[in-house]
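This is the structure I want to talk about, given as structure tokens.
Removed from the display is one protein chain of the complex; every other protein chain stays in position.
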Amino acid sequence: MHTCNFGLCRNISKGQMVFFSSVEVPLACSHRVNGLGPRPWLPAGTLLVGKTGEELFRVVQNTALPVPGVLHAVKGFWAEALVDMEEADSLAFSAASKGLSIAWVTLSDKGAAGERVDESGPLIERLVRESLNVGHAQGFILPDSIAELKQTVMELALGQGYDVILTTGGTGVGPRDTTPEAITGILEKRLYGFEQAMMAASLAKTHNAVISRAVSGTLGGCLIITLPGSRKAVAENLEAVLPAVAHTVAKLQGDSADCGS
Amino acid sequence: MHTCNFGLCRNISKGQMVFFSSVEVPLACSHRVNGLGPRPWLPAGTLLVGKTGEELFRVVQNTALPVPGVLHAVKGFWAEALVDMEEADSLAFSAASKGLSIAWVTLSDKGAAGERVDESGPLIERLVRESLNVGHAQGFILPDSIAELKQTVMELALGQGYDVILTTGGTGVGPRDTTPEAITGILEKRLYGFEQAMMAASLAKTHNAVISRAVSGTLGGCLIITLPGSRKAVAENLEAVLPAVAHTVAKLQGDSADCGS
Partner (left out) sequence: MHTCNFGLCRNISKGQMVFFSSVEVPLACSHRVNGLGPRPWLPAGTLLVGKTGEELFRVVQNTALPVPGVLHAVKGFWAEALVDMEEADSLAFSAASKGLSIAWVTLSDKGAAGERVDESGPLIERLVRESLNVGHAQGFILPDSIAELKQTVMELALGQGYDVILTTGGTGVGPRDTTPEAITGILEKRLYGFEQAMMAASLAKTHNAVISRAVSGTLGGCLIITLPGSRKAVAENLEAVLPAVAHTVAKLQGDSADCGS
């Protein structure tokens, strides 16, 4: 349980973004929080819960914020207010986790350039929410770039602590299809089983499924699943592996329940 | 449209091999062709079509030909005459592509030594022609040698521009089975989907299919598929992936039709 001493902003509206750190920063809207320590970090999706159990904020991004006149960028996190909060001098809260945190990333040159509406990304979020207990989900869009995808997935897995990252697009054999190259380079444990299950599901529908080079695996405590770009392939592939996602994340993050039975 | 000025040979019979280059070479039968440029190169299987659409030649091999008295080996290509051509001073033609170009390579110590008749290679060509629109097909035979297979496939994919290369043999676990080692080392994009589809098709027939280490992938604009040595396995494996070959080659060579639907 932390005590939050309000800094520059006192009246907070639902939906407002607030920056939390252990030092005061000249930024509206920010809070200096006692007891957060020098490197406050909470996984994206973490809830900040008040004394009586009310959900006050949800963490949406950890960052080190460059602040004029301060030597080192200030570590802290942005959180979204979940309720209206009236003027008060301090506010106590504790961190709580509820459901899985999901990041989805659409790989599309045209989409990233605003020349095409992203339909596969939102489809992923809808299907995942229908199947799993999702506490937090956030979408991203990138051009088909190895460097950008690597950097983004590293950041989301290790910097933001997402439980699951799902990508769509860039898994084929075209000149701009480089998702497998980007992801394979950063996976710690490759999960051929996820790949095989998804391929088998797609092959049951079309011979052309063989063209997909979608890979899966882990990075830190995060499960990474790449999916083809088409909505049809997204749906077919996800259906094959969603039932195993919660179990996999639990094992990955150290659930030591005995498997040997 | 190039204008071909006949060099040393003027009467060409159907089936005759003719060397085309941008300089005159003292070689029967060769042609100096105006407008080919210093590095004439046409993918194997390219047709040279006359003014009225008649197919005159088909390119069968690009090469740099060592010519006595010439400083650098002369770049050009060998083409097969598809019709009889009578004496003429010049001939205009343009390059055209029709159907897929296929190279198949049989890996067999005994076959390469002439101690065994190659039946799997011709079977590949027959099955591929039955299933796909093939413009040109050429067979090769090699002993089970990593170096020779690597060199040959690099040459066929990058030097000759074949659309598809299919190998047979050398995929097992015997001491001389080294096709996967050779091919894996030169693939640019590995296609686990092709491998999985072929393995699943074989497993449906026999438990012993697990012994195959056949790999697939891409090199330049070429799709490479390795197959086991037995005719039975060749047929089972090919059946599983042939329906996807044309689509894969089109995507690989940059067909940018949108996949996102």
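Letters A and B name the chains as they come in the text, with residue numbers starting at 1 for each one.
Simple rule for what comes next: a contact is a pair of C-beta atoms (placed from the backbone, for glycine too) under 8 Å apart; a residue touches a chain by one contact, two chains touch by 3 or more.
Note that the coordinates shown come from a computational prediction; the quantities given were computed from them, not determined experimentally.
A.B. asks: Touching the left-out chain: which of B:Glu54, B:Asp84 or B:Glu119?
C.D. replies: Checking the options B:Glu54, B:Asp84 or B:Glu119, the one contacting the hidden chain is B:Glu119.
A.B. asks: Looking at the full complex, which residue from B:Ile211, B:Ala235 or B:Ala250 touches the chain that isn't shown here?
C.D. replies: With B:Ile211, B:Ala235 or B:Ala250 as choices, the missing chain is touched by B:Ile211.
A.B. asks: For the chain not shown, which residue from A:Leu127, A:Met154 or A:Ala200 touches it across the whole complex?
C.D. replies: Selected residue, touching the omitted chain: A:Ala200.
A.B. asks: Please identify, in ascending order, the residues of chain B that touch the omitted chain?
C.D. replies: Within chain B, the residues that touch the unshown chain are 108, 116, 119-120, 169, 172-175, 180, 195-196, 199-200, 203, 207-213, 228-232.
A.B. asks: Which residues does chain A use to touch the chain missing from this display?
C.D. replies: Residues touching the hidden chain, for chain A, are 189-194, 196-197, 200, 218, 240-241, 243-244, 247-248, 251-252, 254-256, 259-261.
The working rule: only the chains that are shown with their structure count from here on.
A.B. asks: Using mean CA coordinates as chain centres, what's the chain A-chain B distance in Å?
C.D. replies: Distance between chain centres: 46 Å.
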